[in-house]
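Of the protein chains in this complex, all but one are displayed in their positions.
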Amino acid sequence: MDRIWLQDMTWQEAEEAVSRSRGIILLPVGSVEQHGLHLPLGTDTYLAIGLAEDAAERTGVPVAPPIWYGWSPHHMAYPGSTTIRPEVLIELVYDVISSLSRHGFKSFIIINGHRIANIPWLQVAAERAQRRLGVRVYLFDPAYMSREVVEELGFGPVGHADEIETSHMLYRFPEFVDLEGARDYVPEAKPLYIVDPRGVGDTLCYVPSTVEDVARLREVSGGAVGRPTASDGEAGRRYHEHLVQRLVEVIKRVMEA
Amino acid sequence: MDRIWLQDMTWQEAEEAVSRSRGIILLPVGSVEQHGLHLPLGTDTYLAIGLAEDAAERTGVPVAPPIWYGWSPHHMAYPGSTTIRPEVLIELVYDVISSLSRHGFKSFIIINGHRIANIPWLQVAAERAQRRLGVRVYLFDPAYMSREVVEELGFGPVGHADEIETSHMLYRFPEFVDLEGARDYVPEAKPLYIVDPRGVGDTLCYVPSTVEDVARLREVSGGAVGRPTASDGEAGRRYHEHLVQRLVEVIKRVMEA
Amino acid sequence: MDRIWLQDMTWQEAEEAVSRSRGIILLPVGSVEQHGLHLPLGTDTYLAIGLAEDAAERTGVPVAPPIWYGWSPHHMAYPGSTTIRPEVLIELVYDVISSLSRHGFKSFIIINGHRIANIPWLQVAAERAQRRLGVRVYLFDPAYMSREVVEELGFGPVGHADEIETSHMLYRFPEFVDLEGARDYVPEAKPLYIVDPRGVGDTLCYVPSTVEDVARLREVSGGAVGRPTASDGEAGRRYHEHLVQRLVEVIKRVMEA
Amino acid sequence: MDRIWLQDMTWQEAEEAVSRSRGIILLPVGSVEQHGLHLPLGTDTYLAIGLAEDAAERTGVPVAPPIWYGWSPHHMAYPGSTTIRPEVLIELVYDVISSLSRHGFKSFIIINGHRIANIPWLQVAAERAQRRLGVRVYLFDPAYMSREVVEELGFGPVGHADEIETSHMLYRFPEFVDLEGARDYVPEAKPLYIVDPRGVGDTLCYVPSTVEDVARLREVSGGAVGRPTASDGEAGRRYHEHLVQRLVEVIKRVMEA
Amino acid sequence: MDRIWLQDMTWQEAEEAVSRSRGIILLPVGSVEQHGLHLPLGTDTYLAIGLAEDAAERTGVPVAPPIWYGWSPHHMAYPGSTTIRPEVLIELVYDVISSLSRHGFKSFIIINGHRIANIPWLQVAAERAQRRLGVRVYLFDPAYMSREVVEELGFGPVGHADEIETSHMLYRFPEFVDLEGARDYVPEAKPLYIVDPRGVGDTLCYVPSTVEDVARLREVSGGAVGRPTASDGEAGRRYHEHLVQRLVEVIKRVMEA
Partner (left out) sequence: MDRIWLQDMTWQEAEEAVSRSRGIILLPVGSVEQHGLHLPLGTDTYLAIGLAEDAAERTGVPVAPPIWYGWSPHHMAYPGSTTIRPEVLIELVYDVISSLSRHGFKSFIIINGHRIANIPWLQVAAERAQRRLGVRVYLFDPAYMSREVVEELGFGPVGHADEIETSHMLYRFPEFVDLEGARDYVPEAKPLYIVDPRGVGDTLCYVPSTVEDVARLREVSGGAVGRPTASDGEAGRRYHEHLVQRLVEVIKRVMEA
């Protein structure tokens, strides 16, 4: 069986992967940031890896090595959290795409496990890559790609280390979940400020919270926002399966384009 | 009556404006890019200016000089369109905020007339300003702040130089609208790709179209996407009024915070 | 009648403007900085706008949207003053020129209302644009373009918010002048340091004053240097007219080149 | 048992790891570049990961998520190879160190699997981090840390995808080695140019080969330099064990310092 | 006798030089660019060195090692000419000043041998150093500091490798002058464009010529502009002496300030 990860292939196998996948490659990105007392710092990248791996298995499209680190300035009050400046991430992703485009990869699907905070710099990197390199870049984000299924799964709004992420981890990476640490915290809605991609009301646009704002949750919930105690592995499985199918669908459409 | 625009004040008047407004200031940003055959290149900045001016009139909050130029790489096939690299815009906005923060301005409401394409770099600039300068930055975008009213006004989805922008211009800057040039173009929905902030279905995230994609509309609609021929000044008035009220509401909440 | 400002044109009108003007475009730049107690913060940009507009009316050459903000590190002790780093301004002007050069504009006349302090970064931007883009860039600065007329108008040396700028504003933008606030301050000449472009003696080269130096004038003259109380609208008219004629002359020579 | 990888810990576990390890953390870096026909593209990062994991097991010092991508401009003629500009890598590593230093990590041991080519930018990043952040950074490179043992193991000079790397992989990551693809290529010594860290003769300093130079090996050896066919898992085990012991020794000395 | 050049001192002698000179240091900058057929590529830097050395002899103020390379994009059609981007020069000069300011040097007099083209980036570097480092920076340029004496010496307008530079070199560095190669070329005045610092008429501001413009002189005069054949060592001596006295005067005023 063919290898999935680019780093596991010889260059000849990589050459074959280019033609087998019609030049499509997946790139998982995430973050290393606090995820409450019950999820690991690498949750975002792990989830991106899980989606990429499973869609790669089903389609034969290869996966480039993950970019573990993301932009998390607001989580820096919690030990182990890291943040990379957006301009560094833009250049890094651009160089990865630029390198791979020289070998015939021409469609890049970036799987973002960090949800909303990683999107801005990914958009800038993606546009530049499309313009300069003549490639196509697609941004696949779980929060935007699950808008049709979350209600039916009983998930509340997008928070942080919430029941969505926790259920997802429970299914795909259960070894990293310690549900006993889960603490709920449901903030009051802020008027005219909806971060959730499912929102339909009038809103200001998202800007990451300040580090002081997030630090306040330390004693409240250990950093979590949402109802992680309501997490459920079966809902996580359906959520994951929905996303993998969506990702497969995107891959197939790109292949046929 | 007090002056609205910072550039029209002496420095003493600016000093008074800081305390009168409790340190709030508006900053209009936009773009210089094609808007079909019926709207001017400066449409986005004009609309941001119009919103800022009218909310300033009602609240006494000052307005900083507009940043005319935006990020429009995808419109460059149309004469007169300009695009500034996101990294330049980030530094520019950061320097404006940094300068004004030294005089006591501590809450910045950026009025973005360019809708979705300007958001990513504004988010990066806003977060950095909040983190380094200890200020608060709010991103006010018409497309996100009108989600509750557009249906009732009979507007279709967000396009480009569409009936929303055209109606808005008809009301607030009629001297710049030439409805005879308006050409409709309603593209087929792309599967799993919804750019409209009102969207609720599963979607990839927005990346600006390529310059080639937009160039194709030249012969089709002169660059417009949507139904500008359905524009209506009265609907534009209600749309504008909705946004100004929302902006006043944001200003009041910030003042009281 | 044809529109003057690029932002007011549709892209088709911009296309016509390129050929009508033989590829010439004006770009007003200025500053937002203290101008004493009698002139507004935006004085420099307003004056650049006034010159550009009036020359455009007479020649049919279009004007690109103004760049309001300039480099004013030395004025930062006065509320409302802003300063953008030179490297940011260089990239900004370069991107504007680069964008417009793609549409056939090939001769750029930058109208600088900020006089000496904006020149260095404009020179760097202009040279780079000429070298990389194959365009021609001309720097039109009132202080250098009025050397032949100022004596006859009775103006003293170039200062700041002085009788030259004040007279100019009195004529072109009287609504922004409050002569009652005008305070004179004539500094002693510094040996071997002449900032005035009319100077003929030995001199060190100009470097912006420090912020502390300029702050000292706050109680002395409200930030002004020179004799604004001697300002005169008729002299301002003749000064303005001289500059507009010079600008028209430059435009014609470029057109014929 | 305690977790080794930072990404697998909650932030509370990370907090404990800081004190348990006395502020020491390992950071594996490598490359994604061709390694002949018998080793995978990710060989360098895998080997850094293997060393870090095994030393972490023995000492309780945590490991930060790996940086997969490195500087490999000379390998770009081989499919799947990637290269990141040194300035991007410097900023990336700096941001990782900077982030972690805010949580009490103060001694960083970078495990470099990419050998000589990654060293220059790591040196620049390390010095800057030491100077600005008040931390200590150590660069652990297998080629320099095995100078005392390689002869006794029968390894020839440092090449690329040579018997050293291949034996190392055979022991630690055998699932990724396909010895049938191994092709030997022993280049003539260049006068006054010794890349091997074991060298003692007069030499110019190392500069990465050009992409054309390395491309020439494609038909010769599939990109390998050295004698991979002579690889041996038992020698690989002893080589790995030597390096892990050295790494443990470095960790202990830093702990006691 | 005390050493003049910083590079010739031990660090203890440098420490003494700081107090002896009351924290003043000279920094010669220039260019490596064509100077016709009769002057060497290093003319500009040599002349800056000559001025610095002679003023240092008379005052005891030390001289920092010269920066040989300058910004000369317009001379690149002539073999041996070099050009450094302004942003690189700005950072380089800033780092030199920043380094020396840490040792107590607080007044920097930059001696610019490259005349008008080096001024813009020096202004930017000087202002930044003054603002961030709390030092004072003075820009001493022969063309601006000789406005009072050139007429009396019979020198024509400032050109390039003209009779001013040639006479100066004849006196101070005669071993590098080959007068037989001197070719005159006196261009027609361009309307409204005066580069000469002595000019008093209306003018656009200086922007370096294009490389094509300067290349045209190759067959005409070997790159010279002006009347180098009229050069005269005695006039050069008086010119040099005038400048050295001016420089000594500047140094004394700074010492007493």
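The chains carry the letters A, B, C, D and E, assigned in the order they are written, with residues numbered from 1 in each.
Keep in mind that, in the parts below, contacts are C-beta pairs under 8 Å (C-beta built on N, C-alpha and C of every residue); 3 or more make two chains touch, one makes a residue touch a chain.
Nothing here was measured: the structure is a model prediction, and the numbers come from that model.
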item	value
Touching partners, among the displayed chains, of the absent chain	D, E
Hidden-chain contact residue, picked from the options D:A14, D:A126 or D:I164	D:A126
Hidden-chain contact residue, picked from the options E:V96, E:V137 or E:A235	E:V96
Where the unshown chain meets chain E, residue by residue	5-15, 17-18, 32, 34-42, 45-46, 64-69, 76, 78-85, 88, 91-92, 95-96, 99-100, 102-104, 176, 178, 181, 222-223
Touching residues (missing chain, whole complex) on chain D	73-74, 86-87, 90, 112, 119-124, 126-127, 130-131, 137-141, 144-149, 191-192, 198, 200-208, 210-211, 246, 249-250, 253
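The working rule: only the chains that are shown with their structure count from here on.
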item	value
Fraction-based call for chain E against chain C, same above half, different below	same
Between chain B and chain C, centroid-to-centroid distance (C-alpha), Å	28
Centre-of-Cα separation between chain E and chain D, whole angstrom	49
Residues of chain B touching at least two other chains	none
Touching chain combinations (by label order)	A-B, A-D, B-C, C-E
